[in-house]
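Take a look at this one; I'll ask things after.
One protein chain omitted, others in place.
We just call them A and B in the order they show up, numbering each chain from 1.
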Amino acid sequence: MSSIVENFDLYAPRLVDKEEYFSAGHRACQGCGEALAIRLMCKALGKDTVIINATGCMEVISSLYPTTAWRLPWIHVAFPNAAAVGSGVEAGLKVLRRKGRIADRDVKTVCIGGDGGTVDIGFQALSGAMERGHDLLYVCFDNEAYMNTGIQRSGATPFGASTTTDPAGSASFGKKAWKKNVPEIMVAHNVPYVATACHSYPLDFMNKVKKAAKVKGPSYIHCLSVCPTGWRLPPEQCIKAGRLAVQTGIFPLYEVEDGRYRITVEMPEKLRPVEDYLKIQGRFRHLIEEDIKIFQERVIQEYNKLLEKIRSLHSWSELKG
Amino acid sequence: MTEKKGPETWQEVNLGCMVLSPGNASEYHTGSWRDRKPVLDTAKCIKCGICYIFCPEGCIVQNESGYFEADMNYCKGCGICAHECWPGAITMVEEG
Partner (left out) sequence: MTKRAGMEIAFAAAEAVALCKPEVVAAYPITPNTHIPEHLSDIVADGRINAEFICVESEHSALSACCGASAAGARAFTATSSQGLLFMGEVMPIVSAMRLPVIMAIGNRALSGPINIWNDHSDIMSQRDTGWISLFASNGQEVVDMMIQAFKIGEHRDVLLPVNINLDGFQLTHVVEPILFPEQDEVDQFLPEYKPYATIHPDKPVSMGTLGMPEIFNEAMKAKDMALINSKKVILEIWKEWKEQFGREYAPVTTYKTEGARVLLLTVGSMDETAEVAIDELRERKVPVGLVRLKLWRPFPSEEIRKAVKGAKVLAVMDRAVSCGGAAGPVCAEVKSALYGEQDCPAIVNYIIGLGGRDVTVDDFITIAEKAAKAEKEKPKEAYEIYGVRGS
């Protein structure tokens, strides 16, 4: 949609639902991309939603007893179990509706977690819930480290990033492993709708949330959330950083419907060099030319893998006898 | 059930530390956090709503004239609105 009319993104925001389900007064840092992403997600979901939140930045900044920033029903239990609690909520609501003990209308179960609570400690519960096929949407708000506890390395931390448990030093350049590709793992779980998103492309993100919420089964969105505090950049560059992540091909925005891949935003003809993205962030400041070259090559390779999937993979629904 | 401010006796703590008033975090004014504030030049503003969309606090509201203005009770002064404003209608100004 955003490719049809140039600058359409600039004008459509006025048409977005004005209701704020995530109230101001929350304790997120200045310029927090994740808080913005949560706010946008809630607008896309509307009021018939139950949120299950893993421990992490968003849970902590939004639910300081006796206050809550949530205008939606919300529950937090522990760190690794958003998807498991969500499975229980989904099953509970299903039975209660069947028995006529609650109103007979759709209420969507939405689990949210940071990269810690999704990619690492929460991975088992996510895998189990997706495999069982619960009617729930899982949104991972990925700020690429365990930010709430002080910027520690996670499976989603990008190659070469310096974190407090895998820092750059004279004997190390930071994270040596490539970012864990959870969206791909979700596709391998046969999740019917999987998408990547970023708050810097708000309408794309909200449309994906709406689409995912309509799925009668599991769906997964991986939302890159810029953390100015942890990524070490000025808060006002939050949106710009997200945009660069997409335009360099480091975090392409795509969706996978029944196994069929599609890029959802207009990408530049030639991907921007990764250096444009890396140089504005303190967490990559230590990288030398050699490291950046490795990074660039791998990004191109991963992006080409994605393009190949877009080209060659069919929707599973076409494969039915 | 009204939410109480300040220390409560153990008998007054909500069951399971539940919060029964949705969105009452809005009682806490994060505006005290900032050291610079956004100033809107209505001459340049095209009322596109981009600032409203990108505000992490969700504190930018459209007034009767249609201009989007930040609520100073909550604005943390992050500067995203000024940075993203396409016509450059918003400037961040140091606050005393």
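Rule of thumb we're sticking to: a contact is a pair of C-beta atoms (placed from the backbone, for glycine too) under 8 Å apart; a residue touches a chain by one contact, two chains touch by 3 or more.
What you see is a predicted model, and the numbers here were worked out from it, not measured in a lab.
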Touching partners, among the displayed chains, of the absent chain: A, B
Hidden partner chain, touching residue among A:14, A:94, A:180 or A:232: A:94
Contact set of chain A toward the excluded chain (per top definition): 47-50, 52, 59-60, 63-66, 68, 70-78, 80-81, 83-96, 98-99, 101-103, 107, 124-125, 127-128, 131-132
Contacts of chain B with the absent chain, listed as residue ranges: 7-13, 15-20, 22
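Here, only the chains that are shown with their structure count from here on.
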Distance between chain centroids, defined by C-alpha means - chain A, chain B (Å): 23
Chain A partner contacts - residues on chain B that touch it in the complex: 3-5, 8, 14, 17, 19, 21-30, 33-34, 47-50, 52-59, 62, 71, 73-74, 76-80, 82-84, 86, 92
Residue numbers on chain A that touch chain B, as the complex places them: 9-11, 13-14, 16, 18, 20, 22-28, 30-33, 35-36, 39-40, 62-72, 199, 202, 228, 234-240
